[in-house]
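With one protein chain withheld, the remaining protein chains of the complex are depicted in position.
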């Protein structure tokens, strides 16, 4: 019986009941990701969720948006490199969060992304991280993630 | 007849009727760029243009400022490494844009930088990119670009 090839990352996604959607095309003149040596730089990707954390959006919703944005990025990478198993782990996550002046718990929001990455990549998924609050993101979105992955 | 050496990047700049100006010195205790392995990290460079996109500055002016800021960065790199042909391509562009809360079209603005980089470096000039709106940039400037180049 012939089995369709499925990457172990995709097996894990399936085990988590998560399906990657279609890769969304870049909204400008740039690539979804670019490889240099054994690093893959994913373009910054905003969440589908819109609104400012602390006023329009609460912490749990923002955390979920961070999780979902990782999936948007993985869909883009899969579309570009074909097989997510080429990814070995995660080097760095930079998260920009569109939030009010008085919203302080940015790290908890980004754990939505980090928890998922570690679920998928195990110990290699652990990463350095920076959480930065900003006044505005493209299209009034809630989160923007910039991820550097390591390749096998 | 002896020909003064001109890099192909500079030939392309000339073909585009663009002249690199004098490299502006850093305004603090840092380098214009630093090399690690085959990557060159350019210091973040602000535009000469000042003002906030969405109030003082319109989208076209900001796009032009992004284009011009790439030239400021190339002048700095040329001053430091001597020959722009050492650059092979572009890995990542991070653009910070000083804009009002309701200005949404950050990607179009950054295309001013990306279009030029792709004109100069061809396919190798295509890059991963992140566009982030911020409340303020040094000296009230409009754009700040952070570029990682690949070396030959």
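Chains: A and B, in written order; residue numbering restarts at 1 for each.
In the analysis below, contacts are C-beta pairs under 8 Å (C-beta built on N, C-alpha and C of every residue); 3 or more make two chains touch, one makes a residue touch a chain.
Here the structure is a predicted model, which means the values were calculated and not measured.
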Touching the hidden chain in the complete assembly: which of A:12, A:50 or A:108 does that?
A:108
Counting contacts across the full complex, list the positions on subunit B that touch the omitted chain.
26-34, 36-37, 41-44, 94, 96, 134-140, 144, 146
Could you pull out which residues of subunit A are in touch with the chain that's been left out?
37-39, 91-94, 99-101, 103-108, 110-111, 114-115, 118, 126-135, 148, 150
